[in-house]
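Missing here is one protein chain; the remaining ones are kept as they sit in the complex.
Naming follows writing order (A, B and C), and every chain is counted from residue 1.
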Amino acid sequence: MTKPLIIVNLKAYAEGMGERAGIIAAAAGEIGEESGVTIGVAPAYTDLHPIAMHYAIPVYAQHIDGVAPGAHTGHVTAEQISAAGASGTLINHSERRLTLANIEGSLAAARKFDLQTVICTNNEATTAAAAALSPDYVAIEPPELIGTGVSVSKADPGIIERSVLAVKTVNSRVKVLTGAGISTGECIRIALDLGTDGVLLASSVVKAKDPALVLRDLVSLI
Amino acid sequence: MTKPLIIVNLKAYAEGMGERAGIIAAAAGEIGEESGVTIGVAPAYTDLHPIAMHYAIPVYAQHIDGVAPGAHTGHVTAEQISAAGASGTLINHSERRLTLANIEGSLAAARKFDLQTVICTNNEATTAAAAALSPDYVAIEPPELIGTGVSVSKADPGIIERSVLAVKTVNSRVKVLTGAGISTGECIRIALDLGTDGVLLASSVVKAKDPALVLRDLVSLI
Amino acid sequence: MTKPLIIVNLKAYAEGMGERAGIIAAAAGEIGEESGVTIGVAPAYTDLHPIAMHYAIPVYAQHIDGVAPGAHTGHVTAEQISAAGASGTLINHSERRLTLANIEGSLAAARKFDLQTVICTNNEATTAAAAALSPDYVAIEPPELIGTGVSVSKADPGIIERSVLAVKTVNSRVKVLTGAGISTGECIRIALDLGTDGVLLASSVVKAKDPALVLRDLVSLI
Partner (left out) sequence: MTKPLIIVNLKAYAEGMGERAGIIAAAAGEIGEESGVTIGVAPAYTDLHPIAMHYAIPVYAQHIDGVAPGAHTGHVTAEQISAAGASGTLINHSERRLTLANIEGSLAAARKFDLQTVICTNNEATTAAAAALSPDYVAIEPPELIGTGVSVSKADPGIIERSVLAVKTVNSRVKVLTGAGISTGECIRIALDLGTDGVLLASSVVKAKDPALVLRDLVSLI
């Protein structure tokens, strides 16, 4: 069985950049070590390099553009994030949707640099489609639950079960994360029991007064 | 075996709107009848209603937005094109790419009105992903060949074979069209022999001095 | 002084398409005639042609793409809407935002076909920028008030006054519409008194049980 993966998406939160990014990354490293759970973070592009240099945890970009190096002002390439020390990238997050052609382009670009790939999806059908592209992970996040504090694993366990099944049918090597509203160890426990390989979460950790406290609870039932 | 399908995409060509749209639709009807091949057209939105009313051929929208009726200025809904008489729609054409979530949204919207769905894709991987969404058709068009006059069926038969195989593996009920550079009966013959169910084409018919002449050649070896 | 203009944006409302589009257009014609106020409608693309043929009122597209005729699947060209009988077009509506380059491209395309142009904007600064492009009209709609039923002319008269001033400073030939929450004759009266040349509205007319009743009230104090 794969070791569960927790990715903390720092988004563009004021509470997740600069020094705070370091505090969260430090907590991820410490609690990951204690618990044996892999805890990664996805910081702002500008924080990628310092976070990747200072902390022995997986660091993800929040997005990459599937373009080769060249005349692409304002774009983020696989080469750039790899050089900055990232070990993977989110692709097609609900706040940064891509065309199908560009999802595939980003994936292909990431593979050239051995970057781990996590394609985000919004429902069962798009999860199956994403799995057909053979990323390392698909992360299913029902958009109506994102940022609500209502956990997908409690509110809609069916969508997780159906998504896990859809992924396994299309490409059984693809692993499944889930997200939206995950805030406690119990939420993660349920998510794992429903067949996922981990979770993608954000505000519950990033906006916490003490991120380490939340992370410690999150891994408590794994 | 399914009867082959030819869809003529009128795009926003000056030679494909208004009266010319009618001439092409009339030719599609006549030659479709003669040959037993189904020939449909995808006209401008503004021509959808007159073409659908006057010609007994399948009429496709070139794009729909996957939104329910409502406050969506400038959008095209399944309800609108259905009311205008369309029998189906292209989705995600290379000149009108959509996010994965919106491809799925457009597909779901089209199904509510029993509209035939044709998802356009650019390579083998995105074709597999599109097939996982269960449209009626996937239309694979290598972007580097679109509008070149170089036929995909001659220039890159491998991409067609691999795409057909990918579709059949993911969802065997999905039918496959191919496009890009198709201009003669021989191109279509090869495409069908490679396992596709028809073709999506544009300039070779739309810009022809005599569209009927080209269409008659296109069906000649089927 | 210019005669005031009222444009009813039918959006993609179920209550604004097909037969209902005809009912609203008929009311616009009748009450426009009675009152001497010009009342136009902006229907779905698929309804442009029938509405323009049957009613002697200005008919606007809800959006155009600033592209020349050609290989632009799913796009809407100035040539298409002109051929369908439109007399003008909205550009950059808040529900169909365009890049600055494309706003200018749409404007240039519309001018070639003598189409009236209405650029929609969201605040004072973007209104000044739009005026610098010299459209026929700028329509200022504070996004936070759209669809709320709270009239911009009552809730935020300052934004209208400052926008009118900004337009006059940049290009005094550009006329100003306002929108968002306009539902009564009193709202329009205030908007005109603040220096605008008319209004752009939608739900209050389109979703009304009796659109003619609402339109009659809207022109009552002009």
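A few notes on this one:
Here is the rule we go by: a residue touches a chain if its C-beta (ideal position, glycine included) is under 8 Å from a C-beta of that chain, and two chains touch if they have at least 3 such contacts.
Keep in mind it's a predicted model, so treat the numbers as computed, not measured.
The missing chain, though absent from the view, touches A, C when the full complex is examined. Considering the whole complex, the residue from C:I51, C:A130, C:I188 or C:A202 that touches the absent chain is C:A130. Of the listed positions C:K3, C:R97 or C:K112, the one in contact with the omitted chain in the full complex is C:R97. Residues touching the missing chain, restricted to subunit C, are 92, 94, 97-104, 107-108, 121-123, 125-126, 128-134, 166, 170 (touch as defined at the top).
Across the interface with the omitted chain, subunit A contributes residues 9, 11-14, 17-18, 42, 44-50, 62-63, 67, 69-77, 79-81, 83-84, 90, 93-96, 146-147, 202-203.
Keep this in mind: only the chains that are shown with their structure count from here on.
Each chain gets one centre point, the mean of its Cα atoms, and the points for subunit A and subunit B are 36 Å apart. Across the assembly, subunit B contributes 94 as residues in contact with two or more other chains.
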